[in-house]
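As you look at this complex, bear in mind that one protein chain is not there, while each of the others sits in place.
And now, subunit A:
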Amino acid sequence: FLGAGGGNDIQWCFSQVKGAVDDDVAEADIISTVEFNHSGELLATGDKGGRVVIFQQEQENKTQSHSRGEYNVYSTFQSHEPEFDYLKSLEIEEKINKIRWLPQKNAAQFLLSTNDKTIKLWKISERDKRPEGYNLKEEDGRYRDPTTVTTLRVPVFRPMDLMVEASPRRIFANAHTYHINSISINSDYETYLSADDLRINLWHLEITDRSFNIVDIKPANMEELTEVITAAEFHPNSCNTFVYSSSKGTIRLCDMRASALCDRHSKLFEEPEDPSNRSFFSEIISSISDVKFSHSGRYMMTRDYLSVKIWDLNMENRPVETYQVHEYLRSKLCSLYENDCIFDKFECCWNGSDRQVIFNLTIPFFLPLPYSIVMTGSYNNFFRMFDRNTKRDITLEASRENNKPRTVLKPRKVCASGKRKKDEISVDSLDFNKKILHTAWHPKENIIAVATTNNLYIFQDKMN
């Protein structure tokens, strides 16, 4: 079990599962991104069919104090449609690659969603009143002859059933030749970046017909290409700083104040290769699939095929911590290369905040204790959590079997070699089709969203 500050262990319980039950997965239902909004009240998912589904947490029921509010469908809309690029004879997939929420400024919610080529800003607003009492129409709906209208009647707003509307407010298109893999909103909440395999562009949220190219790693001769951009993110506090990761396992930190085109990095984070682990697949497994800053901005986390690494922004030559996600796969790399699993892009996430405020009975005041857990997915619908303070880790499974609400999840163990103990699963029995690529952690509470191929699982810690 994980140990948080103050001796409180997190016990994860199944809460809900969303999505189709049957094993036959419709391609369009494959979940491609999961993201909580800044308050945690809303949880958005994007799928391969170009749809966005937003769930809303119920207000906490005073009588049911033993569980947090459930998430129910709040809004569903078609964000992107498949397109055809006639110039290149290419189909543009409608799959939603990333969703990022804007912080809430008024009654409406805003999010950015992107497919391979186009980013859209969506406004999600509620309508629970409508004007009634017009005297301009007949009973059957036809407009009355204006000359027959002799009184002035002001319509009044009356309550109606809640309607949630999503409307596209901005469409940011035609700026990416290659496939967009990341979007990240700046801490100024006015600009954001979008990154594809070779370039990163900076946008203003209000302006759709212009973007600034801030990173370009395309060589003059494509045959010299040896590295692509795999992920990018703005620093959470410093609005001129961003990082981008590469397929060679490096992370570059750039400062936009240095020059207009940030081709020269301010810092280059790279760990020297471990010669004892060298194989034909070393480079492929070093490719970084995700990069995420910590909330304080002092650290960043990267995910490569076999591990999660924590980097201190002040130290470029190696990570400060490395956590093995599924080291038992290292001896199976050739098979994983053959079936393309080695190219799977796992994401990673931090827990809600860097600090946990707990009431400690021995010292009678609130203590902000360091509290840092990272989470990432694996195969066989397993996902892993690493507590950075206690250095303990846990493997859990997202599965409909044996999951009753408020039952604590049983830790899983994979047997790498030798005699398999009871309740352990051997490496060869793992289902490599069941991969957890996307996970998200509620910004304030211990609630996590874990996406299997076409289902969304919500787990929360057991409340006493």
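Everything below uses one rule, namely that a contact is a pair of C-beta atoms (placed from the backbone, for glycine too) under 8 Å apart; a residue touches a chain by one contact, two chains touch by 3 or more; residues count from 1.
We take it that contacts and distances are computed from a predicted model.
This figure omits one chain of the complex; the name its UniProt record holds, of "SRTD2 protein", "GPI-anchor transamidase component GPAA1", "Hemoglobin beta embryonic-2" or "Cell division cycle associated 4", is "SRTD2 protein". Considering the whole complex, the residue from A:Val21, A:Leu87, A:Ala107 or A:Leu152 that touches the absent chain is A:Leu87.
From the set A:Ser194, A:Thr208, A:Thr241 or A:Ser287, the residue in touch with the chain omitted from the display is A:Ser287, counting the whole complex.
Although one chain is hidden here, its contacts on subunit A can still be listed: residues 87-91, 177-179, 197-198, 221-223, 225-228, 230, 247, 280-281, 283-284, 287, 331-339, 343, 428-434.
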